[in-house]
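Since the structure comes first, as structure tokens, the remarks are kept for the end.
Removed from the display is one protein chain of the complex; every other protein chain stays in position.
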Amino acid sequence: MHPVLRTVLQRLGLGVLTLLVVAVVIFSTLSFLPGGYAQNILGQGATPETVANFNHELGLDRPAPVRFAEWLGNIVLHADFGNSYAGLKGDIKRPVSSLIGPRFYNTFFLAAMAAVIAVPLALILGLLAALYRNSWFDRAVNAITLTTIASPEFFVAYVLMYFLAIKNRWFYSLSTVDVNTPFWEHVSKAALPALTMTLVIVAHMMRMTRASVISLLSSPYIEMAQLKGLSPGQVILRHALPNAWAPIATVIAFNLAYLVVGVVVVEVVFAYPGIGQLMVDSVSSRDMPVVQACALIFAATYILLNLIADIVAIVTNPRLLHPK
Amino acid sequence: MADNSRESSRVKGAALVEMRNVVIDGYSGETWHPIVKGIDLTLKRGEVLGLIGESGAGKSTLGLASMGYARPGCRITSGSITFDGIDLTKASKAEKRALWGSRIAYVAQSAAAAFNPAHRLMDQTVETAVTHAVMERGKAEADAKDLFGRLQLPNPGSIGHRFPHQVSGGQLQRAMTAMAMSCRPDLIIFDEPTTALDVTTQVEVLAAMRNIVEQFNTAAIYITHDLAVVAQMAHRIMVLRHGKLVEESETRQMLKSPKEEYTKSLWAVRALAKDESANDDVALEVRHVDAAYGNGFKVLDDVSIRVPRGRTVAVVGESGSGKSTTARVITGLLPPTKGEILFNGKALPPRLQDRDRDTLRRIQMIYQSADTALNPRQKVRDIIGRPLEFYLGLTGEKKDKRIEELLNAIELNGSYADRLPSELSGGQKQRVSIARALAAEPELIICDEVTSALDQIVQEEILHLLMRLQKDTNVTYLFITHDIATVRAIADEIVVMNKGKVVQQGLKSKVLNPPFPAYTELLLSSVPQMDPDWLTGLLAKRKAAT
Partner (left out) sequence: MSSPTQDIRTMRAKRGFLGDSWALLKTAPLSAWFGMIVILIYGICAIFAPLIAPFGEAEVVGKAYEQSTALHWFGTDQIGRDVFTRVIFGARNTIGIALTTTLISFAIGGTLGVYAAVTRGWIDQIVSRVVDALMSIPVLIFALMLLAVFGKYLINLVLIIAVLDSTRVFRLARNVSLSVAVMDYVEAAKLRGEGLIWVVFREILPNVLPPLVAEFGLRFCFVFLTISALSFLGVGIQPPTADWGSMVAESKTLITYGRVQPLIPAGAIALLTVAVNFVVDWFLHKTSGLKD
């Protein structure tokens, strides 16, 4: 088998394994609870019968491995994350997937909007900062990005909201959207949260880009290319770029993963109906099936992004592409 | 001189490069310091100029400045640099780019790092000629194949199709010379091109480079720290130290009658010689040892070595010969898979953990790099004091007194006890390493390339010190090195290793004189001599033999 294919398959296998382990971890958090979940929800005064009843209702009285297999099987085969605890008392069962579905689209919409602006912007700014390093531009950018990175997302969010939506009514301060919101209205309502996310990740991403570009440009083969009399454009395009895919992919994947997490706080600030907000609400009401589903989606996205970055690094590595 | 064309070009040539009072600063510790302090340099067409000096002499910086290039963190502060009438200090970037590659070419120290890993050798070789529109791509490729052949690369027709990681270091270095030659430049800068290579490979690369420079009558600046190497390549030599010129003269003149003390010190180690003496009392014996690393790769194959008491046994070999692994096996860091090690006639436990403290005390080790062998957070007092306390139970005043004695023994005074390693020079650090080994009052000291990271003159001092200590304490040395000059200087017996096997063991006089086993012959003959005709002679001899 070709080494590239072998390495990619190994990496894919590792990714699936990690995902499985993470699923186990997420699933088993429930059983770590001393006294059991039911006891905790129903309170110390609950009679054993109530507890048993509660557990039976949720299927918690069956062995953990069986429940895990069932849980994971339903997710993988039917995209079914079980039923929300919120509907337990009433007659209507609310499947978690129906809660998550539209919100998943919203979150994806917001993240994509932020990424579309942030990725090219950060790569260009990072490249410029690296090429003109130690200039006033570089120093200013360094101080600004350090400040943005160090600030909590909600600070950035409220500052933007204060200036751009309250003092000047350029943007919507709250992002109330639903399934019927037309596309462009969705865009304009999600603009401010997307801008917040963009600011936060551009800072991170351009610092990483700058560092990778500097380390790439200090390679002896870049000096060699310069001393062969190639123009700066030729040096960058022919000699730096072919070796830059792996670091670029790493930077992008790392920051998109970061974006996925940042989405939680930003959605709450702007009351944007995405998975992040759903997860926070469900944590407050301790609606475990929803919390687990959200956690699994976030973790899977995170793992997937890193997997993609690693695969890009593998398929662009000349040592693997052209073995001895 | 064997070759008349070389002789004549050097006399007739017109000036190609002229540098006047060049000062170059480097940025470190938040300020600019001069690296090159006002040097004049003239190079004629077709002439090969050697720049020689030890670390920090500014030779690479000066060499690159002759192209009008300063590395990031360096700047050419004053002076003039003209190449064929063009003032490079005033030339625009575009003007310099037009010269670089086409008329001035550069050959870097590490070809493995200087070739772009993402492109095939051929693409990189022809890039200069095609970019500067000197040749069409097809013609350039044909020419590159011709150059590969002239540089004696194997399969010149197809080697260009390979990627840099697919060929060996010596081949890469020759491919880089082909790349430099592709536009038939007027000047090539060779920046320590063979330093990273083993001696047997170095010979081939040197021969190929010298040959091609002569064929095209190219002027060259050859930068190195090895006088014997530069003597083969250069018509004229400039000796640099601390950014200043020490001495400049024709190669033969310099070797025959150097004017400055410093120049003489550059072959200090070669001037050392020790009279061998035999001893039948064996301190350490390695018997039929095999060793392998975790992945099952066998690094030692049936190695047997006898080390007589109070003598020095030098283990020589190139990289991958297994000489350092032998040291690891003896110290117990890598237990052998087969065979045994006898110390004073008794078998040593193979694993370090199974040896008692007294056994550990008797065998000490000194490392190549004192920078990594001394804990940067411990003072000299603690470094030397620990073995005294640990093995001999000395404390308080007794310990302090012994530390002072040991410092005196390594020719440092007591005031050094309270310094950190960072406050010592390279040679002083290596002395402290020696004192630490000595503190244990050992019977055997394993010296692993202890002088190879040091400048020549410091090497000589350290070797002197080691020999004196042997005389005083009758300690036994197992001396691992790749440098034949060092071997001549200190060894009683020599072990030659190659690819994990012992080729030969015997008294120095026996190993260094014929008849030789094939590998010993190859190794010894490949060591450059302080004789400008050495390489020519060697090549003629090797040609005659085939």
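The letters A and B name the chains in turn, as written, and every chain counts its residues from 1.
Simple rule for what comes next: a residue touches a chain if its C-beta (ideal position, glycine included) is under 8 Å from a C-beta of that chain, and two chains touch if they have at least 3 such contacts.
Note that this is a predicted model, so its numbers are computed, not measured.
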Touch criterion as defined above, residue of B:79, B:101, B:243 or B:387 at the omitted chain: B:387
Hidden-chain contact residue, picked from the options A:30, A:46 or A:321: A:30
Among A:53, A:74, A:173 or A:188, the residue in touch with the chain that has been omitted: A:173
From A:64, A:79, A:159 or A:237, residue that would touch the chain that is not displayed: A:159
Interface with the unshown chain - residue positions in chain A: 18, 21-22, 25-26, 29-30, 32-33, 37, 40, 133-134, 143, 146-147, 149-155, 158-159, 161-162, 166-167, 173, 214, 257, 260-261, 264-265, 268-269, 279-280, 282-284, 286, 288, 291-292, 294-295, 298-299, 302-303, 306
Residues from chain B at the interface with the omitted partner, ascending: 27-28, 30, 73, 331-333, 352, 355, 357, 360, 364-365, 367, 369, 372-378, 386-387, 390-391, 418-420, 422-423, 425, 427-428, 436, 440
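Everything below uses one rule, namely that only the chains that are shown with their structure count from here on.
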Separation of mean Cα positions, chain B and chain A [Å, integer]: 50
In the complex, chain A residues that touch chain B: 218-221, 223-231, 234, 238-239, 242-243, 318-319, 322, 324
Partner chain A, residues of chain B touching it in the complex: 67, 69, 71-72, 96-102, 105-106, 108, 110, 113-119, 127-128, 131-132, 163, 165-166, 179
